[in-house]
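Yeah, one chain of the complex is gone here, protein chain that is, but the others are all in their spots.
Entry: chain A
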Amino acid sequence: MKPGQESKGAAIDLESISKAYGGFKALDGVSLRIEPGEFMTLLGPSGSGKTTTLNVVAGFTDLTSGKLLVGGRNVVGVPAHKRNIGVVFQHYALFPHMSVGRNVAYPLTLRGVDQAERKARVARALDMVKMGDFAHRYPSELSGGQQQRVALARAIVFDPPLLLMDEPLGALDKKLREWLQLEIKRIHRELGTTFVYVTHDQEEALVLSDRIAVFNRGRIEQVGTGRELYDEPATLFVGRFIGDSTVLRGEARSDGTSTALRIAGETVTAPRRIAGEASPVMLLRPEKLAIRRSGQDAAGTTNRLPGTIAEAIYLGSGSKYEVRLADGSVAIVRSPLTGDSFGLGDRVELCFDGADAKLLADDSSADATLT
């Protein structure tokens, strides 16, 4: 780390990292800069390369080509046990023959920390994850959530400048997961360490991260804050992976400043166009769509598409509707409770402001990877 930096965390630089298994490219030129103390989430469907990236940084997997700097130091070729990086695994990986206390003391013992200090640091780490009373228990006597908290204590007890977490909450139920997400966020704030977190759960990524890197087929599609990814997706894949979305496809016509899509006889327009040759699609977030009954006056909206209600879900804070459009595609709409309510089969019109539609290049793989 450069002098003068306040964070205790290490910066990480991935420079066009590739990893090939035979002919299969698990990672295909991944470049990413992670700032010291940042909470970076690697998000993507399974097989997208996010876990491979984590394993490369941890030193569990060799890379085929590229450069990897941790805290400014080139670590390519450095074995995992000399990297001083904390790792939390999905499967906890606690040593079953050691008590909780000895598990957490393990990395300190290896580093020759003397007994008095070891005891103090183990107690501090266990307190941080609220497992202070369990030092004498064995892993088999703990629940999954408790085991993962012990594993977290073990990974931070030796003050690594970087903590990697590989779907750490993947094996836990929803309620526990949500609570532990907040715990992890708190611990990240208290430690000031760089966290790199792998998940396929976009909600989890939004809750936790400073920034998110979206992986797809061995490449990074986009890096940004949750808001950036949601509001300004760079690709159709990102737009569909983060949050709910409606994708409108149709015969496209572009002039200099706007794009029109012709969908089953109706035309919708957006005051934008995309560069390049790819055919454009429109991506709309559920809260940017409105529905009203057919035939009702629809003044003030630029675009209208007829459809029928295919699903109506009451969410408490509002309602979520799935609207089947004339071309067979389905739009997702979220509306506040105060508005009209609709029932299955109701004929409606889908309305949106063209300025709210994101124009993105069509990418059929975005659908295939998601389903």
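Keep this in mind: contacts are C-beta pairs under 8 Å (C-beta built on N, C-alpha and C of every residue); 3 or more make two chains touch, one makes a residue touch a chain; residues count from 1.
Everything that follows uses one rule, which is that contacts and distances are computed from a predicted model.
This figure omits one chain of the complex; the name its UniProt record holds, of "Heme exporter protein B", "Monovalent cation/H+ antiporter subunit D family protein", "ABC transporter permease" or "Nitrogenase molybdenum-iron protein NifN", is "ABC transporter permease". Contact with the undisplayed chain is limited, among A:K19, A:K50, A:R118 or A:R154, to A:R154. Among A:A20, A:A93, A:V207 or A:I274, only A:A93 touches the chain that is left out of the view. Contacts to the hidden chain, counted on chain A, fall at residues 58-60, 79-82, 84-87, 89, 91, 93, 95-97, 106-107, 110-111, 138, 140-141, 154-155, 158.
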